[in-house]
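Just one protein chain is left out here, and the rest sit where they should.
So, chain A:
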């Protein structure tokens, strides 16, 4: 089975060729019911417990479209700056494959509900790249196959397959880009940034959680190369079901290297679907696309046309939330941070926790500091996402409040956070239980300062002689004596006062 694929280095490939990409993303909508029947879409149900005559394709069953499915499609179209069809139909895409019991998928053909839009995406360095959208159309998901008898559940060598149709009929929106040209060596990065931006957009619209690891969002990467300076596209390959952001980038990169090797050796690219392998980052040949294209689409007679009124479309447009790219630039300006800082926040998944912490009363700088510092570290160590940590944004906001009112310093605040993460209670409870309060009792502080001076006469002399910088050693001694619970700035003030020098 193992065949090695010839590759040329990425740099060499880009020196001779320009990549052209087309990305097809399928988003499973988060509706309660399927696209054309009232069966539940709840995950984790018993096999074949969420089916009915419609989604099983039994004779005589009549589908009726889900209103929220159509509404979600229009919202996605609007957010992608698309035109919305005034009138469009569903179509039957005919094929025989056991994952679709009707022997056709209800989809849309030449009349997509949304078309001709774009999505601006931001690359790592903050540069914006516009990806043009060809169309977004409504369709339905297929059932889930389990292949039995072959090695590790693969279809090859299987003796038979088992079908669970719970997923058959779940609403899908397929979003197709126009050919992405001119991205050059950044093509794989553009692919990844596009899918990420699309995922953020889908989530902001509230139409799906778009969790790629759960198959709620899947990407097919079409890629071809043309000799540098040419304007005629080469033959493409279609890498199916690439299911993480990282894989989208790797699949595009691999295909660039593979195509370049084939073309460079005088070969031709076979138009085919390919499978991406997560473990090796490579792709292997799937089926050759020729007869498979013979879908004999025709208008679905059992579903009446969808004609979104202009009033309804405008109503939906007016109700769109602030879109992710706009929100990010607004927050970046409000917080006065650089594009790189913002990118770091996004990469860490810290944007929403930070915003929630600010909403709970923290100032922006403190909210950012804790989520990107102490909490990012804790998340990293425990292998969790920030929003999975055992601390709420409101609790983080409470910690920043305790710091700003002077009852905690940063060192103590870290211990409070540590306590909350360890399940010791709310920030206030941790403060109580661990006895973490800045010593603001001047009597106790004065005693500690006197002791520090008495215990370090040589240093005290230096300070009296004008070496203010030496005060750090005495501050350290006081902090040690108070187990870190003193306000360091106040301690320094007291020391200098006692020794009769001024800071300035």
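By our rule, a contact is a pair of C-beta atoms (placed from the backbone, for glycine too) under 8 Å apart; a residue touches a chain by one contact, two chains touch by 3 or more; residues count from 1.
Quick note on the criterion: contacts and distances are computed from a predicted model.
When the listed names "ABC transporter", "4Fe-4S binding protein", "Aspartyl/glutamyl-tRNA(Asn/Gln) amidotransferase subunit C" or "Pyruvate dehydrogenase E1 component subunit alpha" are checked against UniProt, the chain not shown comes out as "Aspartyl/glutamyl-tRNA(Asn/Gln) amidotransferase subunit C". One of A:18, A:164, A:249 or A:487 touches the chain omitted from the figure, and that residue is A:164. Note that of A:299, A:349, A:425 or A:484, the residue touching the chain absent from this view is A:299.
The chain that is not drawn here is touched, among residues A:89, A:135, A:192 or A:368, by A:89. Residues of chain A that touch the chain left out of the display are 31-33, 37-40, 46-53, 56, 64-70, 87, 89, 94, 96-98, 101, 145-148, 155-156, 158-165, 291, 294, 296, 298-299, 301, 303-308.
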